[in-house]
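Shown here: the complex without one of its protein chains, the others still in place.
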Amino acid sequence: MGITFRKETFRDDFTFKNSPEHIRRFPFPFNEDAYMYAVNIEPHVVGPKGSVLENLIDVDEHYVAEMQDRALVLAEDPLRCQSLPHMTLAGWDLLELLMEQQALGYPEHFTLERNGDRWRWINRPLGIDDTFTFGDVSTLPYGPMEYITRQSQGDFCILDQRDGNLWMDAGMVTTQADWSLDFDIGMNFFEWHAPVPLAHEKGIFTRALKFLTNIQQGKPARRLNWTMTVNPRLDTSPENYHKWGPDRATVTPENVGDKVHLRVELQSFWRLPRSNGIVFPIRCYLIKMDELVTQPKWARRLHRVIRDLPEELATYKGLTRYRPTLVEWLSKLDDDGPTSPGFGPD
Amino acid sequence: MTAKTIISRPIYGTLSPQPGKHHLFIADAEGALAITDMAGKAPPGFFDGAEIVFIPDPEGKHISALEALEPAQLHLPPSFASLLPRLRQTLTNAHMGLRLYLAGTEGLIGQAMQAALEAGVDHTSIETEHRGSLARRMQCVHCKGITENVTTQPAACSHCGLLLLVRDHYSRRLAAFQGVCINAEDRSEIPPMEEAFP
Partner (left out) sequence: MSTGTTKLDVVVSDVVPVNDLVTRFHFRRRDGELLPTFSGGAHVVVEMRDGDRTRLNPYSLMGSPLDTREYTISIRRDDVGRGGSLFMHRQVKPGLEMVISYPVNLFSLDLRARKHLMLAGGIGITPFMAQTAQLAGAGGNFELHYTCRTASLGTYADVLRERHGNRVRLYHDDREERIDLERLLSSQPLGTHLYVCGPAGMINWVRARAASLGWPPETVHFEHFAAPQPGAPFDVELAVSGKTIRVGEQQSLLEAIEAAGVDPPYLCRGGVCGQCETNVISSDGKFIHNDHWLSEEDHRSGCKIMPCVSRFEGKSLVLER
């Protein structure tokens, strides 16, 4: 039967919405009533039916609209997709991974036919039917990474592994939480995380790097990260900060429920077989406050998390300007009742 | 020296002689003194296989001190831009065993390193020493233009005019610090501009 893809926008008139089923499957990131930065990495294995983990590469009702938004971003700023010259092989690795996973999880929408290195890829939602030679860049309209990530939800960073570190040497980044691929490309794991507060001192990145450099083929891992965004805007890049930054000053007690969105990143980590690199898909899920608070447990918990968030983290996540308004609004939905353990709604 | 702030902020050391067949020094301004200081620690004959490229100030200060080291070659280009074609050619024809030493202003070190990275040299193998001005090269994250010799915080982008916070976040590939609009959320907020990188 397949997914019904929504017609919606992530800019201008912001018609983005979640269907009731998608509200229920939203990957709420807090399993207790407080938040602190942590290496919350776990094996990326298939989860319950009807959750965002039903397939290891998730495709949802926003797929077509997100791909259209990505095309608009790239037309305006092609630097959002870059690959250093030695990363082409890793791009082919990623193309194989995403085609295989999407065809496996959603056979009604995607089909991959492999005949030696002659491959045929059918993407029905986007109306694509291409035959190409795997490994031959001249048989695709874009490089392999750009080709497949124009057809896959989420941002993608491809990391080269050498000298005991990971180097961000390629990526497709159009839905990022305020970091610039064009600036960070070529940096190592510690350098591109340099602006994150509090975590370096706790040795979090040293431990995370050790874990990530040991990720093995066939054993991907994942973690959740979160921030908040005013308006359902996917492209909250630093490049356009001067265009979306003013949104943060537009939050009022009347429009919080519609304007403020929780933005959750499902980050997964996969060893790539030919290049020995690591790919780091960052899948972004948005939910507006009005939708989120339809689950009373989430409303209570989010209130407590945002209210008690350390100041440095609130600043880093860009909440400072509208946090009081948001906390005031959420407090009315928090009856001080208990919240059950775990992420899911009651 | 500048205070250590975040991990992407480059850390410069003190030049020291490395094992190698050839040695290429690139310096500007007070960077010449880093080379003459290092010369004291170098083994005899070290400069027989060395080329020194020095961008002097208008008074030609330090040139004679470098001449006194008797390097195999001493080249005195008037600017980094005028040096670049020759540097690229040198690196293209070079062999493994060439070692690089960069000394002087941050802009010079960053741009010479950028050329070396493009030639396949790993940044960790390059000796660097910062001397002289703390002025920064800054990339405007919005319009991508590079502004040279930024000394204030915040600073105006010389291309698009936005008022930018000069971050410590640094890109070797661009040889620049990142500048991000400081009053994006409310353009009417104009923070005072202060001398920060003399």
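First chain written, first letter: the chains are A and B, and each begins at residue 1.
Just so we're on the same page, a residue touches a chain if its C-beta (ideal position, glycine included) is under 8 Å from a C-beta of that chain, and two chains touch if they have at least 3 such contacts.
Given the structure is predicted, the values throughout are model-derived calculations rather than measurements.
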{"item": "Residue of A:Arg118, A:Arg207, A:Arg274 or A:Lys332 touching the missing chain in the full complex", "value": "A:Arg274"}
{"item": "Residue in contact with the excluded chain [from B:Ala119, B:Ile146 or B:Met193]", "value": "B:Ala119"}
{"item": "Touch with the omitted chain, as defined above, among A:Asp12, A:Glu42 or A:Asp163", "value": "A:Asp163"}
{"item": "Chain not shown, touching residues in chain B", "value": "18-22, 91-92, 94-99, 119-122, 124-125"}
{"item": "Touching residues on chain A - with respect to the absent chain", "value": "84-87, 89, 96, 135, 160-163, 214, 216-219, 273-276"}
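Note that in this section only the chains that are shown with their structure count from here on.
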{"item": "Computed distance of Cα centres, chain B from chain A, in Å", "value": "36"}
{"item": "Residues on chain B engaged by chain A in the complex (per definition of touch)", "value": "6-9, 117, 124, 139, 141-142, 144, 162, 167-169, 171-174, 178, 180-181, 184-187"}
{"item": "Residues of chain A defined as touching chain B within the complex", "value": "79, 163, 180, 182-187, 190-195, 200, 238-242, 245-246, 248-249, 321"}
